[in-house]
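This is the structure, below, for whatever I ask next.
Entry: chain A
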Amino acid sequence: MSDVFDAVMLSLLIATAVSVARARDLLAAVVIFSLYSLTMTLVWQHRGAPDVAMTEAAVGAGVTTVLFLITIARTTRREKP
Partner candidate 1 sequence: MLLFGLDLDYVLVVVLFCVGLYMLVSKSNLLKKLLGLNVMETAVFAFIVTSGMIEGGDPPILVAGTAAPYASPIPQAMVLTGIVVAVSVTAVALALIVQIHAHFGTIEVDELKELP
Partner candidate 2 sequence: MNAGWAEALPWTIVLPMVGAVLTPAVAARRPRLAGTWAWGVLLVASALASGLVYQLATTGPFSYDVGGWAQPYGIELRFDHFSAWVLPLLLLFVVIVPFSWRYLDHVMPDERRPAFYALLLLNAGGMIGFCVTGDFFNLFVFTEVVSLSSYALVAVGGRGLAAFAALKYLFIGAVSSLLMLFATAQLFALTGSLNMADVAGRLADVGGGPAVMVAFAAYAVSFMVKTAMFPVHVWLPDAHAIAPSPVSAVLSGMVVKIGIIGMLRVYQVFFAADVLELGAFNQTLVWFGAISIVMGAFFAIFQDDIKLMLAYSTISNIGYIVLGLGLASPYAVIGASVHVFNHALIKATLFLAAGAIIHQTGLRTLSDLRGIARRMPQTSAAMAVGAVSIVGLPPTAGFVCKWYIALGAFESGQAPFGFALVFGALFIFIYYVRMLNAFYFQEPVHDVVIEANEAPWSMRAPVIVLATLCLVLGVLGGIPLSFVEPAVLELLPFWGN
Partner candidate 3 sequence: MDVVDARPILAPFVSFLCAGLVFAVGRSIFWRRFFTFLAAFIKMGLVLSMLPGTLRGVVYVYDFVEFTPGIGIAFRADAYGMFFALVSSTLWLFTTIYAIGYMQGDRDRVRFFGFFALCVSTTVGVAFAENLLTFFLFYETLTICTYPLVVHAETPEALRAGRIYLTYTLIGGGFALVGAVMVNAVAGTLTLSQPGILSGDLGTPTLAIIFTCLTIGFGVKAGIMPLHGWLPIAMVAPTPVSALLHAVAVVKVGAFGVTRVIYNVFGVELLGVLGFTVPLAFLAAFTIVASSTIALTQDHLKRRLAYSTISQLSYIVLGAALLTPLAATAAIIHVANQAFAKITMFFVVGAIARTTGKKHVSEIDGIAARMPISMAAFTIAALSFVGVPLTAGFITKWYLALGALEADAWWFVLVLIVSALLNAGYFFPIVHRAYFRPAKEPWPTLEEGRRFETAKTLLFPIVICAAYVLLLGVTAEVPGMPFSIAQVAVESFFAGGGVVP
Partner candidate 4 sequence: MSPSVGVVVSWWPGIAVALPLVGVAVSAATGWSERRRASVLAGLTFGSLLVALGLIREVLAGRMPEVHLLHMTAQLWMVLRVDAAGALYGATVAALGLLALTYAFGYVQPGPRRARFFAFFMACLACTLGVAYAGNLLTFLVFYEAFSVLTYALVVHEQTPAAIAAGTKYIAYILVGGSLVLAGVLLTFFLAGDLAFVGGGFLPVDAPRGQLLTAFWCFVVGFGVKAALVPLHGWVPDAHPAAPAPFSAVLSGVMVAAGAFGIMRVVFDVVGVGLFTSLGVAPWLTAIAAVTILVGALLALGQEDLKRRLAYSTISQMGYLTLAVSLAGSGVMAGGLVHLVHHAFMKGTLFFCAGLWIHVTGARRLGELRGVGARMPLTTAAFTLAALGMIGVPPLSGFVSKWWLGVGMLEIGAGAALAVLLAGALLAAAYLLPVVYAAYFAPTRPGAATGAGAASRAGGATPTGDPASRGAREAPWTMLGPTLAAAALTLAFGLGSHLRGFPLQLAERAVLAWFGGG
(Lines give C-alpha, C1' and ligand atoms only; values in the text may rest on other atoms or scores of the structure.)
Protein backbone atom coordinates (compact mmCIF):
# COMPACT_ATOMS: atom_id res chain seq x y z
CA MET A 1 0.00 0.00 0.00
CA SER A 2 2.65 2.36 1.12
CA ASP A 3 4.79 1.42 -1.83
CA VAL A 4 2.02 2.11 -4.25
CA PHE A 5 1.39 5.49 -2.66
CA ASP A 6 5.04 6.29 -2.82
CA ALA A 7 5.32 5.27 -6.43
CA VAL A 8 2.35 7.38 -7.42
CA MET A 9 3.48 10.39 -5.48
CA LEU A 10 7.01 10.27 -6.70
CA SER A 11 5.88 9.86 -10.29
CA LEU A 12 3.61 12.82 -9.84
CA LEU A 13 6.47 14.91 -8.45
CA ILE A 14 8.65 14.20 -11.41
CA ALA A 15 5.82 14.80 -13.82
CA THR A 16 4.96 18.16 -12.31
CA ALA A 17 8.61 19.23 -12.15
CA VAL A 18 9.07 18.40 -15.80
CA SER A 19 5.87 20.22 -16.63
CA VAL A 20 7.09 23.31 -14.84
CA ALA A 21 10.19 23.17 -16.92
CA ARG A 22 8.31 22.70 -20.17
CA ALA A 23 5.43 25.12 -19.72
CA ARG A 24 5.77 28.19 -21.94
CA ASP A 25 2.99 29.99 -20.17
CA LEU A 26 4.53 31.37 -17.00
CA LEU A 27 1.21 31.44 -15.21
CA ALA A 28 0.74 27.78 -15.97
CA ALA A 29 4.25 27.05 -14.81
CA VAL A 30 3.65 28.79 -11.51
CA VAL A 31 0.39 26.96 -10.96
CA ILE A 32 1.97 23.63 -11.73
CA PHE A 33 4.79 24.50 -9.39
CA SER A 34 2.23 25.10 -6.69
CA LEU A 35 0.85 21.66 -7.39
CA TYR A 36 4.34 20.25 -7.18
CA SER A 37 4.84 21.83 -3.78
CA LEU A 38 1.61 20.39 -2.51
CA THR A 39 2.58 16.96 -3.72
CA MET A 40 5.86 17.33 -1.90
CA THR A 41 3.93 18.25 1.21
CA LEU A 42 2.06 14.98 1.01
CA VAL A 43 5.27 13.04 0.61
CA TRP A 44 6.82 14.65 3.63
CA GLN A 45 3.71 14.10 5.64
CA HIS A 46 3.99 10.47 4.72
CA ARG A 47 7.68 10.44 5.60
CA GLY A 48 6.93 11.44 9.17
CA ALA A 49 7.73 15.11 9.01
CA PRO A 50 4.38 16.76 9.50
CA ASP A 51 5.70 20.10 10.70
CA VAL A 52 7.89 20.41 7.66
CA ALA A 53 4.97 19.43 5.51
CA MET A 54 2.79 22.10 7.01
CA THR A 55 5.41 24.78 6.61
CA GLU A 56 5.97 23.77 3.03
CA ALA A 57 2.26 23.87 2.37
CA ALA A 58 1.96 27.32 3.84
CA VAL A 59 5.18 28.87 2.63
CA GLY A 60 6.40 26.84 -0.32
CA ALA A 61 3.10 26.33 -1.96
CA GLY A 62 1.33 29.37 -0.57
CA VAL A 63 3.55 32.41 -0.16
CA THR A 64 5.89 31.57 -2.95
CA THR A 65 3.08 31.05 -5.41
CA VAL A 66 1.50 34.32 -4.44
CA LEU A 67 4.79 36.13 -4.87
CA PHE A 68 5.25 34.58 -8.29
CA LEU A 69 1.76 35.52 -9.32
CA ILE A 70 2.30 39.12 -8.28
CA THR A 71 5.48 39.20 -10.23
CA ILE A 72 3.83 37.78 -13.32
CA ALA A 73 1.18 40.40 -13.00
CA ARG A 74 3.81 43.11 -12.96
CA THR A 75 5.99 41.71 -15.68
CA THR A 76 4.93 39.29 -18.35
CA ARG A 77 3.08 36.07 -18.70
CA ARG A 78 4.80 34.60 -21.68
CA GLU A 79 8.15 33.03 -21.88
CA LYS A 80 9.80 33.89 -25.13
CA PRO A 81 10.71 30.80 -27.12
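By definition in this document, a contact is a pair of C-beta atoms (placed from the backbone, for glycine too) under 8 Å apart; a residue touches a chain by one contact, two chains touch by 3 or more; residues count from 1.
For anyone wondering why these and not others, all candidates are chains of the complex that A comes from, given by their letters.
Bear in mind the structure is a predicted one, so any value in this text is a computation, not a measurement.
Interface remark: chain A makes contact in this complex with candidate 1 (options 1, 2, 3 or 4, touch as defined above). Across the interface of their complex, candidate 1 is touched by residues 2-3, 6-7, 10, 13-14, 17-18, 20-21, 26, 29-30, 33, 36-37, 40, 43-44, 47-52, 55-56, 59-60, 63-64, 67-68, 70-72, 74-76, 79-80 of chain A.
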